[in-house]
Every structure is written in structure tokens, then in C-alpha cells.
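Here the complex is missing a single protein chain, while all its other protein chains stay put.
Residue numbering begins at 1 within each chain, and the chains themselves are lettered A, B, C and D in the order written.
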Amino acid sequence: MRKYFTDQLIPTVYALMALAFLYTPIIVLMVMGFNESRYNTLPFSFSLEWYSALAKNEVLINAAINSFVLALITALICVVLATMFVLGMKTLSRSMEGLFRSLIMMPMSIPWLILALSMLLFIRFLDLDKNMFFVVAGHVVISLPYAMLSLQARIQALDPALEEMSASLGASALSTFRRITVPALAPAIVAGGFLAFMISFDNFAISYFLIPAGTSTLPIEIQSSIKFGFTPEINAISTVIIGVSLLCLAIVGLIMGSSIENMIGGKKK
Amino acid sequence: GGQTAEEEGTDEPATLTVVNWKDYGSDNADFVAAFEAENNCKIVHVYMSSEEELLTKLKTAKDGDIDVCLPNCTILPSAINDGLLLELDTTKLTNFDSLYDRFKVQEESFKDGKMYSVPWVWGSTAIAYNTDEIAAPPSSVSILFDPEYAGKIAIRDDFNDAVMLAAIVLGQDPNNPSDLDAIKAKLIEQKPLNKTYWKTGDEFSKLFAGNQVAVGLMWSGQAAFMKQDGQPIGFVVPEDGAIGWVDTWGIAKGSQNPDLAYKFIDAVISEEFQYDWASTGGPAPVNKDAGEQIDPVYAASCGMDEESLNRLYFMQYRTDDVKKAWNELWTEVKAN
Amino acid sequence: MANIKLENLTKRFGENTVVDRVNIEIPNGTLVSILGPSGCGKTTLLRMIAGFETPDEGSIFFDQDSVVNVPANKRNIGMVFQSYALFPHMTVEENVAYGLQQRKLSKEEIDARVKQVIDTVHMKEFQKRKPKQLSGGQQQRVALARALAISPRLLLLDECLSALDKKLRVEMQTELRKILEESKVTTFFVTHDQEEAMTLSDFIVVMNKGIIEQMGTPLEVYEKPKNKFVASFLGKANFFQSEDGTSFAVRPEKIHLSAEEQAGARQEGVITFITYSGNITSYTIECDGEAVLCEKQNVQIRENLKKGQKVFLRWDKDSEIELADE
Amino acid sequence: MANIKLENLTKRFGENTVVDRVNIEIPNGTLVSILGPSGCGKTTLLRMIAGFETPDEGSIFFDQDSVVNVPANKRNIGMVFQSYALFPHMTVEENVAYGLQQRKLSKEEIDARVKQVIDTVHMKEFQKRKPKQLSGGQQQRVALARALAISPRLLLLDECLSALDKKLRVEMQTELRKILEESKVTTFFVTHDQEEAMTLSDFIVVMNKGIIEQMGTPLEVYEKPKNKFVASFLGKANFFQSEDGTSFAVRPEKIHLSAEEQAGARQEGVITFITYSGNITSYTIECDGEAVLCEKQNVQIRENLKKGQKVFLRWDKDSEIELADE
Partner (left out) sequence: MKKKKKLLTFPSIIVLTVFAILPLIIMLVYSFQSDSGSSGVTLENYTNFFLKSVYLKLTYRTIINSLAVTIISLIISYPLAYFMAKKFKGLKNIVMILILIPFFTNQLVRVYSWLIFLQDGGVLNSFLQSVGLIEGSLGILFTQGAVVIGLVHAFFPYMVITIYLALERVDNSLLEASSSLGASKVRTFFQVVLPLSMPGVVTGIMIVFVPCLGTFVEPRILGGVNGTVIGTVIEDQFFEIYGWNFGAAIAFVLFAMVIISMTGLSRIGRRYDNE
């Protein structure tokens, strides 16, 4: 009974409370997407008006797709870079390791606004055109620390004996990497990619300053509408995105079956 | 930018890059479609989020990045002084003659006698109030300093508006206030009366619609739009005046499509465009023909009438030092 | 399938020299056991041979070729770690197949070999399990199978049987011996179990504090230990002083006990302690204040010596092991 | 310091019953060894007693009190895990002191006790190190010290000596025995080493596939095994069939070998294999197609029996162990 209390009841209630807090604004925004009032005022009166408006709003939809693609590319690059980094990190001397690590973590500690502006100045300094390359580079810079965090935690838990064993069985460094290291790091890679994706997907400052004219992302659209007030179409598209991402995760979960267990963090050995 | 394609009639349409506010007339889908069809071009919108940021965009742009832009009179001289805009030839604008005379000679548009931008719309930042709570239109901006409305007031989080507002109340020249300390004290005194300092139109409209704010400083255009949308909102430029502003169009120095840019500007100052927008919740027109067609009752209700126009203190260009001083003053008020 | 030579092999961790100028030459196809106290450097020695630690000094030769600069994955060594190091994300089968896959064999060849090796270690019914779902002993067998599968030229076994029960262990020893004889693979075998070492190996190396105390056949090392350390580390020993001041040792089983006074008895004493351990019974006998250990095989069930009884001790002259001075 | 009773103790993992209706009663202050093949449920049994696994059925009594609902930290049990489970962020000292600190003793008492226990396991020079800096055997000793320090009423040792070399192991066994005799703490001792089990324990429990095959004193279990499994698991055994169809076993050391024909010889055969293991030499003799194992203590160095030689086998009638039918 007591065990049930401490092992099940309290944790569950606690998690539910934390999730309730987390979802408060999300639920508000979802509900308001179905509310007739453009000013999100109560009383609530159900309407699909904003969804039908959204369906016609190509600009917003295209922006959302752009954000998605950009975030995906950023996440992939970050994952590759971060994985390479944590693997090489072990061979660095302590002080080098510290230096490199703080270098990579640095973008977390500078307001992105400043980073974006400095990159803009830099592009101007180099006398280059604004282009998507720099947008991606900027996104990578700010997302990389997040990808790194989850990978670092994991690599420390990786038993070096496994890699040695693989070598002694004749596996080349590459083969060891592919068959031993990557699977062991997989949960962290997925988690890191996920974090990087989210950071990029929601980023306004970098995209805004670096993106070439004629291209837009969802955060840019939202930020630009806010001068005069955005309509609940924005709520509608947010709701759609949440729905789609839940669906994707569910599908991935079904396909990967039990290995979803390992998706985030996962279990050690 | 790209090649102008009109003469040869090739399939490749030219692109015109326009820096403007989102949902601010010039990006109206119908208008854009019609313009594109007529001129066989493609308009690309780049949105700005503040006036200063437009300057940033112009300064960091490369040739061809931007064709047309929408500077406000407060930053216009900066842009002109930094050589960011092209000198204009008004003879290329068929609708220029229809402008109210005062806008043909808008001081900030000129440097050394040369014109660099064309006024487009004007408006006021004045008193918006909830007609359910406040029956009669306020006659003075001092309503924003009235403790009776404590907690229901929202002025804008903007150093320029704040300083000018306090100057009007204190009887100083809003464009050249004589006693900044008094202004600061006045604003600090006013601070607790606010529900919030609003930053974006979105905030104000939602708080207003949610009955959180009964009276505040607001843009005429947005107030007109909200009124049309059924909000119980009244708008007035009170007797002691309010803040006026003028938005203008300029052509970026590096534009590769100046001819198309002229066409664009000409289109947005046309009688048709100006009337359509002003009568459906947009700001006031600079085109005289358009202005005269607007229902005078409607015009009065959104401060577009002649009387309101005459009460306004139009924002003037400010030097960097003034801006810095005002901004610091405002920061101190907010930090207080 | 290789002749292994270690020359002056030395490894330091910080100030500690954990392997100290080790010289050994191991003929092709022999099984060498390494015995020594915990922490004496056995694992470190193996890790240098495998290529996971770089020696600070000295060389390692496989058939005349120095391998110090050959990376671990090119040395063709089968290794079983003390900690098993099974790949946690692979099943038993996949673990065993791993090394073969690195060798670009056909799928059929791999399957056949995997099946064969898994049978050898009696793990057939567990082949689809992941390591987490196995007991310690089962894991150890998988680790052994994985190392054997690749038919290495050198096999390094770091206490690879220590988690097995005696019965399974003896079986595995027999299997191991058989496999090794067939494949003629040179093998280093680290163990704590001296009986295992003696049963299994062609040579025994006794290490202590990073150095080699003695190397030889089991018989040599057991019957002619060079010093007190080896004598007492390998099996039990009673130490005595001769009149001329040199010391010698006598193994407990070499001491004849009798209740009656007998010719040539060297000592007499009283039994103070009797320990039964199945096939053997040990007697501790107090002789002139010194405890002497004596072991008798239990050839019958009835015990004829009792605690407190007076007994006479006798041993052959050639059972005396002369020890180097220390 | 407690009388332990297990009643019908059962544990299932999914479909597998890994501990199956175990009933034991252990008197106060005795040392019980649990022997059994890998995976037979020894660790699981210990974990239930310690309170880390909840039994699916059955009860556990410490001195008449059922402890099934007592949380692990209130059971006052000292446990040494197969995996040691040392706290990686604490030094050896701190690890050992940990349990004492939970008991609100004074700092002096704790220090004194820690010092004493660390001395007992010979880890004094390593007391400031963190577990990562220790060898496997050293870690095991710390784990033992940590469990002993709290003077528990029940000590659960899961293969706590398996990583030690023979010499240290024998020392630790002696220490352990001494400690246990002084403190009279009831002890469960899981081991793979039957000799260790027999030397050390008051009782031996032989487990197989979750059930208890036999429990008794070492003498009983070794000399009177109930069935073939116990006979062959504990020590070696040769199995024969009598004329009346029942089967019996004979221990290898109970068989007398002689090159000359002797009275009462039961079998004759040829030596096919000789294995020397220090104090003992084993002979495999082929008699009518069956291999018979025979062990002789090496009381002298010279060997008098050779491979291929014809020998005669004899044993006493009372060396025959009758086995239950299976």
C-alpha cells in the first residue's frame, strides 16, 4: 500500500501536475483556435472559421513548411557534428576539452538577437549575399549546444571496453563506430536531434536577420503579424503542428516498437 | 531584383522587393495580384518589425536586395543622410499631383532641395477608449494621467510616444521638450496607473477586447479596424492634441528595378487604393481626391478629419543624441 | 597459431609501474596461464598484448613481427574481458557473429560457425536473448564464444571462467582444451584458480607486483617453486628451516601422518584443527609452537584421526623444496 | 544473529519460475552456502531475502517475524553484490563508513570501526581511493568490508570472493570464518567454488532450476548425495549400475588403483589420460568402454603410473553411494 503510494501515486500525480502546468498555455491556444473571437475573448463560441482561413493561407502554410525543412536540416547537421565532437572529445587533453566544450556551449549564453546581428554584420563584412547557407549555419550554431548536451551525458556512460572488444574482434574504427558506438549512442542522438530540431523550428532572430528576401519561416510570419494583432489562424496552425508531430511520434513508435523505449535517454546497458 | 522584363515581354517576370509592415495595405493580396498581373512582375514582401530595423535592413542590404521601402518620417532623414535612398523624380508619378499640398512638401522627405520619398499615409497616435465605459470622447490626453482610470490605462512602450505625451500634458513643445526632468517625473507618476505598457497592436487589441484596458494611446488605423470589427472602441484626437505621423515610400539606393518601383509607389498613392484602404479601417490618405470621398462622420471617428489633422503634433526627425536621451529617460521610467 | 615473445614489456600508470620489464617467450599453440595476486598487473599485461594499452617500454612479437604499432583490430586476437563487454544491443547470436561479419564471410559460413560455437558453450537455448537477460555465467560463456568464433591466432582469456560453477567450469575447461588442441591457438589464460591453471596449461607464469616470479610447466612450478612467494601462492606449503640456515618448503600432501611413532619421523605434534572438504581433509598440527598443515585424501569415509590427538610427521627428503634466500 | 526461515518462497519473471517453492530453516549463527549452476536462482533468492525483490508467493521469517513487508533498509542485512555496487563518488573509507553513518554513531566510533574493518580486508593502503581506481579483487574486498562494518544480523554474500586469487581467498575465508564466529551472524554465502563451500559452511544448499535439490552438512551432501545431480555437481563422481538395476556413484578419490592385480578388484582398464594438478593427479581409465575417473594425492613426486598402462580398480563397499531413481 505504502509502496504503491510512493512508487506510483505520488510520482504520477506529480507528473500530471507538471504536465498540467506545461500544457496550460498550449490548451488555451488550442481552445482559442476554435473560438470565434479574433481577440481570444470569452465567452467561448465554437467556430472553425480560423481553420478554413488557415487552409487558404498559403503564406502561413509555406512558412510552416519552410520552418520544418530548415529545422530538419539543422537537426541532421547538429547530430552529425555533435556526435563527431563527443567521440573526438575523449582524446583531448583536459584543458583543451574544457575550452572546446565552452566554445560550443557559448551560443547558449549570448542572446540570439546579438548572434544574429553579428552574423549579419559578418556577411556584410565579407560582402556576400544573404542566403540560406548562412541561415542554416546560424541555426546550427544555436542548436548545437542542445544536441551536444544530451550526447555528452550519454558518451560518459558508454563502456570503453565495448569499443575495445569490437576492435579485438577485427572491426575497423569505422565499423566499430557504425555497429557499436552509434547504437549505444542512438537514444542520445535521437534526443539531441529532437532538441536541435525544436530550437531551430522555433527560432525567430536568426532567420529574421539572415533569411533572403522572399523566404519566410513560421516564427517570422508570427512575429510580423504581431504589430497589428495576429488572428487565431496562428493558434490553428500551432494546433495542427502539435497534432502532426504527435502523429509522427506515434507512427515512429509503432514502427520501432519496443525500441521507442530507448528513444529519449533510454536505459544504460 | 532582376531584369525589367516589360518591354521585351519575356516570360521571366521581374521581382520587386518591398520592405513593409505585415498586413499594412501594401501587402493586400488583391492589390498585389492586380499589380503583378498588370506589370508582369512578382512582388516579394520583406517585413519589418520596427523603424530602426528598416534602417538596419537598408544598411546591411546589398545592391538589388531591396527595391522599395516604407520609412516613417522619424527615421527618414537618417536614411537620406546615410545615402540609403534614391533621389526621386516626381514626374514619373502620375498621381503625385493629387496629393494634399502639405504632403507634397513634407519636410523630412527633402535634403538639399532634393526629394527622396513620397508620403503615403498619415495617422495619429491618440486616445482610444471604451465607449461602454467612457461615454463622452475625452477632451484631453490628461485622461491617461487620471487616477480614476487607474489600472485600466495602457500607453505604448515607446520612448517617443511617452515623451511626446508627457510634453503635451505639461504644455511643452512635444517635438522639442524643454524640461526632460519634469517629463520623467510625470511619466513616473503615471506609471502605476497603467495596466501595462503595450508593445504590439496585438497586445492592446486583446487586452482591450478582454476588458482589461478602458483607455489608452493607440494608432488611429488599428482603432478604426477594431471599431469595424465590432469592438466598442472610440478614437479621438483631443483638444490639446496628440501625436501624428507620416509613412512614406522611398526607393532603395541599390534598386535594380527603379521603374517598377515608381510604378509601385504610383499605384499605392492612387485615388482608388487610398480610398479603398482608408475607408475600410486603414490610416488616413494623402491623396486629396480620396480624402474628399470619405464619409466625414467616419473620418471624424478615426481622427482622419481636417480638425484632428490640425491638432496633431507630427513627429519630427530626431538626432541620435535626442533619441538616446529620450530612450534612456524612458528606460529609467520603466526601471523605476 | 603464433609464437609470442614479450621483451622488456613495461607499463606505468602515473608513478606506479604495474608491469615491470616482462620477458616471456611462448611457443606456438601452447596454453599459458598467468597467476598472481589481485592487482599484480595481469589484466594490464593482456591489454598490452591485445593492443588496448601502449607499452611504455619493450616490444611484443607475434612470430618475429613486432606488433606494437599494429592497431588492435588488425592483431587477430580473441579476447574475453573480465567484465565480458558484451554488446548490449545485440542478441547472443549477433554478438558471436560480430567478429565474423568483420571478416566478410558469406552469411552461410557465418551462420554455421555461430551455431557451432554457441553449441560448444551450451548456449543454444539462449541465442535469441540480449545480454541483460542472462545470468553472469551465461554472459561469460557468450563472451568466450564470441572470442572463439573468429579463430584467432592468439586467445586472451581474462578470468573467463571465474563466474561458472565448478561442474560447468570443468566442462568448459575440457571444451576449451579440446578447442585449443584442435585449433592450436596460442592462449593466455588469466585465472585465480590454481587448480584450473595447473590442469589446463602447458606453462604457468606466476606474477607479483608487475614482475614475473617464475615461469615453467605446472609440475616445475608446483614441485620446484623458486621462492617462498611462488611456493605459497601456488598451492599450500609449510616452511621449515634446516640446520644450515637455508629454508625449505614441504607441501601438505607430501607429509605422512600417523598416530603411531614411525621410523624417520621428522616432527611430532597435536592436531588442533580438522577441515573437511569433500575429497580432502586438512589437518593443522601444532609442532613446537608452529602450525603445520597436512592434507589427506579421503580414500575412505571413516576418519581415524581426531582433534587433540598426538601424531607423528614424516616426509621424504626429495619432497623438500629448497628456496632461494629473500 | 537471527534464525531464518523461508517458507514456500517463489519468484517468477514473466513465465519463468526462477525460485520455486523454497523451504529452508537456518539456525542462528550458521553459515549456509548456496551452490548451484549458473542461472539457477541463487542471486534471486538472496535478493528476496534482502528485500529487493518481492516474492510472488511464500514468506520469509527472521526469528519468527515475517519480514516480507519490512523495507530493505530496516532489515539490517549486510549484502555483497555480485557486481559490488560500490558508490563511485565515495572513497573506500567513505563507502565503508556509509552504513555506520546511517546508524547515528559518533564520529569516533565510526572511524574506529572503519579502520578495523578495512584492516581486516587488507585495504588500508587504498583507503583514500575511489572505486574506479581499484582492481576487481580490491573492489570486492571493499564491498565485503562495507557489508561487515554494520554488524548485520544476516549477511548475504553473492560470490563475494570469486574475484580473489586463491591465496587471498583462503585468507579471506579464514577471516570471514573468524568474524562470523565472533559475531555469530547468520550468513548466506553464494559461491561457485565447492571447495570453498565445503570448507567454510555449516550447511550446504544445492539448488538447481529454482528448486532445492539437497540441504545438509558438507559431509552429508558430499558423501551422501541424494541424486545424480548433487553427486556430480558437488565434486566428481563415477556412476555405475549394480546387477539389480539400481545405480550408485563412487568418488574418484575412493578408488584404489594398482598396477598389479589385487584382491577384490572391481574393474580393470587402461589409463587413457593423466592430468597433473599440483597436489592431485587425475587418471582417466577406460574400463569396458566407460571412462572412470580416479584421483590420487601426490604424496611423492615420482609418478609410478603411465599412460596406456593396465590397472586394476578397487573400492570399499561403503564408498558406494546409492542414488535415488530419476
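Following the convention adopted for this analysis, a contact is a pair of C-beta atoms (placed from the backbone, for glycine too) under 8 Å apart; a residue touches a chain by one contact, two chains touch by 3 or more.
Just so it is clear, the structure is predicted and the values come from calculations on it, not from any experiment.
One of D:Ile4, D:Ile26, D:Ala50 or D:Ala231 touches the chain omitted from the figure, and that residue is D:Ala50. Considering the full assembly, A:Ser118 is the residue among A:Ser47, A:Asn62, A:Ser118 or A:Asn131 that touches the omitted chain. In the full complex, subunit D contacts the hidden chain through residues 50-52, 71-79, 81, 83, 85-89, 98-99, 101-103, 130-132, 146-147, 150.
Contact between subunit A and the absent chain runs through residues 6-8, 10-11, 14-15, 18-19, 21-26, 28-29, 32, 40, 42, 81-82, 84-85, 87-92, 98, 100, 102-115, 117-119, 121-122, 125, 134, 137-138, 140-141, 144, 146, 149-150, 153-154, 156-157, 173, 188, 191, 194-195, 198, 201-202, 204, 218-219, 222-223, 226, 234-235, 238, 241-242, 245-246, 249, 260-261, 263-268. Interface residues of subunit B facing the missing partner chain: 49-50, 52-53, 55-56, 78, 157-159, 191-192, 194-197, 199, 202-203, 206-207, 210-212, 320-321, 323-324, 327-328, 331-332, 334-335.
Quick note on the criterion: only the chains that are shown with their structure count from here on.
The distance from the centre of subunit A to the centre of subunit B, with each centre set as the mean of the Cα atoms, comes to 37 Å.
Across the assembly, subunit A contributes no residue that touches 2 or more other chains. Of all residues in subunit B, none touches 2 or more other chains. Across the complex, subunit C meets subunit D through its residues 35-39, 43, 82, 134-138, 159, 162-170, 192-195, 198-199, 218-219, 222-223, 232-236, 251-254, 256, 275-280, 295-301, 316, 318-319.
Against subunit A, the residues of subunit C that register as touching in their complex are 50-52, 71-79, 81, 83, 85, 87-89, 98-99, 102-103, 132, 146-147, 150. Within the complex formed with subunit B, the subunit A residues making contact are 37-42, 117, 120-121, 123-124, 127, 129-130, 208, 213-214, 220-221, 223-230.
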